[in-house]
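The structure under discussion appears below in the form of structure tokens.
Just one protein chain is left out here, and the rest sit where they should.
Note that the chains are named A and B in the order they appear, and that numbering of residues resets to 1 at the start of each chain.
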Amino acid sequence: MAAYLVRRLLQMIPLVFGISVIVFLVLVMAPGDPVDLLLAGNPKVRAEDIQALRKIYGLDDPLHVRYVKWLWNALQGDFGYSRTYKVPVLELVWDRVANSMWLTLPSFLLALAVAIPVGVTSALRQYSALDYAATFFTFFGVSIPAFWFGIMMIYLFAVVLRVLPPGGFATPGVPPGWPALMDRLRYVILPVVVLALLQMAALTRYTRSSMLEVIRQDYVRTARAKGLPEGVVIGKHALRNALIPIVTILALGIPSLFAGAPLTETVFAWPGIGRLIVESVGGGDYATAQVALLFLAVLVLVFNLLADLAYALLDPRIRYD
Amino acid sequence: MAGRLSTETNAAAAQAAAGPARTWATGQSYWQLAWRRLRRHRLAMAGGGVVLVLMVASALSPWIAPYPPTHIDLANRMSPPSGRHPLGTDELGHDVLTRLLYAGRVSLTVGFSAALASALLGTVVGLVSGFYGGWLDNVLMRFVDIMLSIPDLPILIILARYFGGSLLGIVLVITVFGWMGTARLVRGEVLQLKNTDFVEAARALGASPGRIMFRHLIPNALAPVIVAATLAVGSAILTEAALSYLGFGIQPPTPSWGNMLQNAQDFIWRTPLLAFWPGLMIFLTVLAFNFFGDGLRDALDPRLRTG
Partner (left out) sequence: MRDERRWVILALGLVLMVPGWVLASPAPAAGPDTVVIGTQQEPAVIALGICDACTMFVATMVSQPLLLPTVEMTDEWKYQPVAVEKMPNLKDGDWKLLPNNKMQVTWRIRRGLRWHDGRSLTAEDWIFAWRVNRNPRFPSAGRDVSERVENIFAPNPYTMVVQWKRKYAFADLNPNGAGYLPRHILGPAYQRDPSRLPQQPWGTSEQTVGTGPYRIVEWRRGSHITLERWDQFPYEVVGGSYRSRAQVRRIVFRFVPDTSTQIANVLAGSVDAFDETAIPFVQGLELEKRMQREGRRDWALRSEPGLVWEHIDLNLDNVHLRDKRVRQALLYGINREQMVQALFEGKQPVAHQVFPPKHYGYNPQVRRYGYDPARARQLLQEAGYTPGPDGILQKGGQRLSLTFMTTAGNRVREQVQQIIQQQLREIGVEIRIQNQPARVYFGQTLPSRQFEMAMYAWVFGPTDDCEGLYTADTLPPSGQNYPGWKHEEVTRICHAVPEELDRERRAQMLRRFSEIFVEEIPVIPLYYRADYTGHKASLQNWKPTGADVPVTWNATQWRWAR
């Protein structure tokens, strides 16, 4: 087990390196010069100033020099400044990740809270009216474009009913502490519901599938045959085993909590990491995009590893060596 | 939920739902059996029916659409539904019904092509990876890990910059992030099948690797791939809509449901119906594909039938 862990960790080093190279190349080689873009529509800019800007931003070095420079600084903990926001990239990214967690964590939990019971029930009564209803409900969520659904929710709850704010992050002037928390909750509700609905379908389907698989296993049949009450059979034998793959899925889903949700964040004017990444990629803010993408990639790798370990711990049939 | 940003674009649903499917048998009777099972799955049949209707309608759009697709009528902008325009007109006086039909062609083409291309690429990678194993497997699977770990939307935006808003470009862009689930799926199947008796037997009889792959592995791994591909159609249509929202989708004057929805956004405060129709079409289509794919999964996996 320990050897396996060490091997996986060692494997991650070249992987992270590879990802950083790919991300760097994809970002930097994309057509369009960020300085030209910044100056678009400003007829007063002098050509020599454009050159000077490129030099100051370090855009006129050859690619490999730029990458090595970035890597060297990054290894020393200096990830540079965001060209758009003029703040250290790490600070910016961390701030945005924290903002996104306000949406992603509750929505994930909400999705789970609905998906697991609904999925289990669906499986137990396959092809019942309840199964159909659950299926319809969960797929309903995933079949609507996120941004569209978001705007409709804003329209309904903020414009027509006027019970929730139409997007945003905080009411200016609310004192910190308890009032600020209460205030924040009001802004959180709509985007959380939207995001939860989007995730619910996948989770419900997954729970249903793995539950279906488990209740056909011999040990469940045996338990039933022994005359154990149905509740005990399901609760003790089936559910526990069905949860194994679900736990894996959870571990794999956690990094996406850090990735934010670009479209939902844009619609709800939420300053999250998803929106930051999309904006920094679009605006040529390489330092920011690079760090944010790399950070997320590393998270995914780590949680992949954790998922594998969790699987091994939960399921005695699986051994790594 | 393979740890992707895709909760917004539905790729996750495809992967998750296709996950645990397995097949054991091959041959005619298997497919006949599956068909019989599928027929009893009411939601799946309804979904399949809707898909079929949409496909036929958009294929026939040049004949059934009341107007040419790029016919502009500035004197008749945003007119309400009427005898001349059953669903009204849009901000340029295009007939909405006509646009919906032609957009259906584009969106369904994007959906099917991207799903097919992803399935092909994924199958090839999964097959090679699982069959040969060793360092090749390691390299390919680590690449899959990398692809899965990079958030898709920002990279899609960069790629869209290379390929522009053409149909082929959009399909390519969606495919780049669409094949990994299938690759893992197929690899898993192949690893399992590799050690079954009939493959061992074939190998013992001196069958070539190509023959083993095409005769024994692919047919047996086909069912989950089909399911995944079906679900991927819906997810590709949603991705196109998301790209349109960010301005990187199919370019006008070619209509797609995504760009129609996007254009209609300017007018949702006055003419909400304009946004309703393409939204409804996307919703219906994705829902139909999901139901169909879901039923297909149940039908193709005999172990899930009893009970």
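By our rule, contacts are C-beta pairs under 8 Å (C-beta built on N, C-alpha and C of every residue); 3 or more make two chains touch, one makes a residue touch a chain.
Keep in mind that this is a model prediction, so the values were computed, not measured.
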*Where the complex has a chain not shown, which of A:62, A:172 or A:227 is the residue touching it?*
A:172
*Option touching the unshown chain, where A:141, A:255 or A:282 are the choices*: A:282
*asked:* Among A:25, A:63, A:87 or A:225, which one touches the chain that has been omitted from the display?
replied: A:87
*For the chain left off this view, which of A:11, A:121 or A:217 is in contact with it?*
A:121
*Can you name the residues of subunit B that touch the chain not displayed here?*
70, 72, 74-75, 77, 91-92, 157, 160-161, 164-165, 246-248, 251-253, 262-263, 265-270
*Touching the hidden chain in the full complex, which residues of subunit A are there? Just list them.*
30-47, 49-50, 52-53, 56-57, 81, 84-87, 92, 95-96, 99, 110, 113-114, 116-118, 120-121, 124, 147, 151, 154-155, 158-159, 162-174, 179, 182-183, 185-186, 189, 230-231, 234-235, 266-272, 275-276, 282-284
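Just so we're on the same page, only the chains that are shown with their structure count from here on.
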*Where on subunit B does subunit A make contact in their complex?*
1-5, 7-8, 10, 12-13, 15-17, 19-20, 41-43, 142, 145-146, 148-151, 153-155, 157-158, 161-162, 234, 238, 241-242, 245-246, 258, 261, 265, 268, 275, 279, 282-284, 286-287, 290-291, 294, 297, 303-304, 306-307
*Name, in rising order, each residue of subunit A that touches subunit B in their complex.*
11, 15, 18-19, 22-23, 26-27, 30-32, 126-127, 132, 135-136, 139-140, 142-148, 151, 155, 195, 198-199, 201-203, 205-206, 209-210, 212-213, 215-216, 245, 249-250, 252-256, 259-264, 274, 277-278, 281-282, 289, 293, 296-301, 303-304
